[in-house]
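One chain of protein is taken out of this complex; the other chains stay put.
Entry: subunit A
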């Protein structure tokens, strides 16, 4: 038996490092950090058990490796719009948008979440109750969550292209905890009463939990309802303990996070997206705001406009495989003797009990129901192009 877990030099530890180890977390290097791939079997861990628990109850994921950034300044929204295809100037305070950092050729440098966290400044009154200063919005401020493996490149890219009057702050003293699953709201509501009902999917708020200043966002990377909580690093451990004290909540690692996001059809940067894939080929048209498709004004717009008009040579699709043998990243895809594409991520779906994959295939082969074959160790596996998500999303979008 062998496996090629390669080690990277200068691996850093996360604020919750000892917490993970105490829970039997099996630590592996990922994005420059020691991270738990799964927890001990004895305490209900294991990738499939953690995956199933997330789908049926709620799991706590440490995602503190991700980059948390603040972009601040009078023209912060306009400055961000020069770098991303999403509409940021029209993003209301407390709202979250999924968008992309693109290069000039339309290649994806990263995918990210941008939240308008601009503060409301309450009106000021004098001792007699006369308003001396009207309530107003404070300095425009945007909170960005970017991928861990790309955060240093993202910071360099932002520093290079944001104008001087816009300030970029790397919140490297913040941890990020994701609480995901159908029971996430129930559990969070018991710890922080009344908070979940204030938020629907892709909304965000600041919350003072005792003396801790938290940012709570209803979003995630599992396809389930859930929250991402940004917390000062020194309070990450007591917060994780408070959440895991709830009967619904167990810790889950990177392994389950990957199989959950694959079932949810969510691309993983560095695998399903990279600087040579464009948003149109990647099937992320929804991230190209309608209005901005015409008006443009962002890096990579020209390239995206051409792809939107002329179509793409290849496109990201979902594949459902026959049998039980998974096809992994890099496996080639055939239609008979013709090579038509390549798997970018794949694995066994615990929820569906068969293998699924994401792949880029030629446009002619991308229609739902198209029968293709994937080569794995000299064998041809039958696969069918299928719509994503493979497992339906269950976001809380409100009534």
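Basically, a residue touches a chain if its C-beta (ideal position, glycine included) is under 8 Å from a C-beta of that chain, and two chains touch if they have at least 3 such contacts; residues count from 1.
Here is the rule we use: contacts and distances are computed from a predicted model.
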### Task
Match the chain absent from this complex view to the correct UniProt protein name in "ATP-binding cassette domain-containing protein", "Cytochrome P450", "Branched-chain amino acid ABC transporter permease" or "Glycine cleavage system H protein".
"Glycine cleavage system H protein"
## Note on the structure
Out of A:37, A:79, A:162 or A:333, the sole contact with the unshown chain comes from A:37
### Task
Using the touch definition up top, pick the residue from A:98, A:201 or A:348 that touches the left-out chain.
A:348
### Message
Of the residues A:15, A:46, A:181 or A:300, I need the one that contacts the missing chain.
### Response
A:46
### Query
What residue numbers in subunit A mark contact with the hidden partner chain?
1-3, 37-38, 41, 46-48, 51, 255, 258-259, 324-326, 328, 347-348, 350, 355, 377
